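The block that comes next holds chain A.
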Amino acid sequence: MTLVGLIVIPFLGGLLCWLAERRGDRLPRWIALGTMALELLLTLGVWLSHDFSLPSPGGEASTWAMEWRVPWIPRFGIEVHLALDGLSLVLIALTGFLGMLAVLCSWREIVRRVGFFHLNLLWILGGVVGVFLAIDLFLFFFFWEMMLVPMYFLIALWGHSGSEGRTRIRAATKFFIYTQASGLLMLVSILGLVFAHHAATGEYSFSYDALRDVTLSEPVAMWLMLGFFIAFAVKLPVVPLHGWLPDAHAQAPTAGSVDLAGILLKTAAYGMLRFALPFFPEASQAFAPVAMALGVVGIFYGAVLACGQNDIKRLVAYTSISHMGFVLIGIYAGTSLALQGVVMLMVAHAFSAAGLFILSGQLYERLHTRDMREMGGLWGRAGGLSGFTLCFVAASLGLPGTANFLGEFMVLFGSFSVAPWTVVIASGGLVLAAVYSLLLMQRVHFGPPKDSAPLADLDGREYGMLLGLLALVLLFGLYPQPLLDTTGAAMSEVQRLFGNTELLDATLTWEAS
Partner candidate 1 sequence: MNGVPLDHALVLASILFTLGLAGLMIRRNMVFVLMSLEIMLNAAGLAFIAGGTAWGQPEGQAMFLLVITLAAAEASVGLALLIQLNQRFKTLDTDAVSRMRG
Partner candidate 2 sequence: MSFLLPLTFLLPLAGTLLLSLSRGRLGERASAAIGTASVGLSALATAALIAGYLEAPERQVVTLWTWVSVGDFQPTLGLALDGLSLTLLGVITGVGLLIHLFAAWYMRGESGITRFYAYMNLFVFSMVLLVLGDNLLLLFLGWEGVGLCSYLLIGYYYRTAANGWAAFKAFIVTRVGDVFLAIGLFLLFRELGTLNIAQLLERAPQLWAEGAPTVELAALLLLGGALGKSAQLPLHTWLADAMAGPTPVSALIHAATMVTAGVYLIARMHELFLLAPDVLLLTGVIGALTLLAAGFAALAQTDIKRVLAYSTMSQIGYMFLALGAGAFDAAIFHLMTHAFFKALLFLSAGAVIVSCHHEQDMRRLGGLWRKLPLAYAGFVVGGAALAALPLVTAGFYSKDEILWQALAAGHGGLLVAGLVGAFLTSIYTLRLIIKTFHGEAKSDNARHAEAGQGLAHGVPLIVLMVLSTFLGAWLTPPLAGVLPDPHEGSAGWHTALEIVASLVALGGLALAAWLFLRRRKWLAEQTSQGWGARLWRWWHHAWGFDTAYDRGLVRPYWRTVHALRSDRVDGLFGLVAIMVRMTHLGLSWTQTGKLRFYGLSMVGGATLVILVLALVR
């Protein structure tokens, strides 16, 4: 029941916010904050009360720490089937935490239709939690599509109009079309899998375990895998399917950007780890070089474009593309070190990108512009804001001691044994990461001040948010083991399912030599 609670809480909280709107603006904010705090506490409670560290020895037994299933549409074998393991737990905790931050950072920013705003915000989060918990593919698809709608409204109704004629409606529509179209591809793949399963067993089933064991002919597996891959690649995003991201980020309100970068992008990586790799191990193996090459392209393309932006939020958006390139490489490298690195990097990127977006939002509240050409020399004027920017920029360029460093380096260390040249080229991205990160610093905070009047210093809420994020970045950068232990079993399961063939080859060649 806890699992149902995890999903239902944000939805109910959202409705409450909407109803509370007529009682003033403060009440919905507090309700939303409380809801997400409850979500986080519940997740932490689950974390404390279950043991995630040990992988099941046989490998055949159920690997879920918690499970809940009831039939939904029995005729087609569709169930409401929720399950939780270390990976989903970590990502749900992340959702809860970033949800709280999203509520907090829109405290001043959002003044119109506050209740409805929080309804949308919480429903996004509810949808995301659903995605992380659902292992019935129909239900997964349901949540996958469901989280798009409130996000669309968030961007379209509360967004900012961007520079150079980019409107928020356009950004929202672009976001919706990209993700919707890719979702349809995934639906086709899911149905393909289900029909293949039907052909083999004569039963309809959307269940994870049943579909995982379907044997497919090679070309069919490749096509279905591509359907999944493209759906997730749009969301991750992988160059060249990234077009929606900069627009959506730049035009979304701060809370929307935080959610997008922090959580929504992670659903794609989660999808790859949970579905694309275990369902189609051989096809994924065959596809891995292409995927890694795309990852490398993404790293460089994102970094180069980040250098060319004038809008600070677009810059951060492109850095996300660059970072997700590392995630893609790690996922398709498939060694347990690389996969653990992927988890680490996802969490770390959620924190650092959220931090940078929150900082951009705060700058916008003070300067009413996101154009970096109009900034410069803010160091003496903006008080603590500049210091925090420095810290998050350092995290973003992967400075050791931050969680981002560990994530990137674990991915690179883990992938080096599989694809040394990919890693060598990808490492070049570290230089570009430094270029775009410091460029942000240089253009916003260094240089001659445009105006000498000091800006409002950070208040307690802002200071607390940023300090909390920073503390977590450093904590996971220096003592990540609790996190890694939690996801260890889940990742070794992925590695077992995905890496079987490759390991077999490796041992064979080793024995032959």
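Here, a residue touches a chain if its C-beta (ideal position, glycine included) is under 8 Å from a C-beta of that chain, and two chains touch if they have at least 3 such contacts; residues count from 1.
As a selection rule, all candidates are chains of the complex that A comes from, given by their letters.
What you are looking at is a predicted structure, and each value in this text was computed from that prediction instead of being measured.
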Exercise. Considering only this complex, which of 1 or 2 touches chain A?
Worked result: 2
Problem set entry | Parts of chain A lying in touch with candidate 2, wherever the complex brings them together | 239-240, 242-243, 246, 301, 304-305, 307-309, 336-337, 340, 376-377, 379-380, 383-384, 387, 390, 394, 399-401, 405-406, 409-410, 412-414, 416-417, 420, 423-424, 427-428, 430-431, 434-435, 438-439, 441-442, 445-449, 478-481, 484, 488
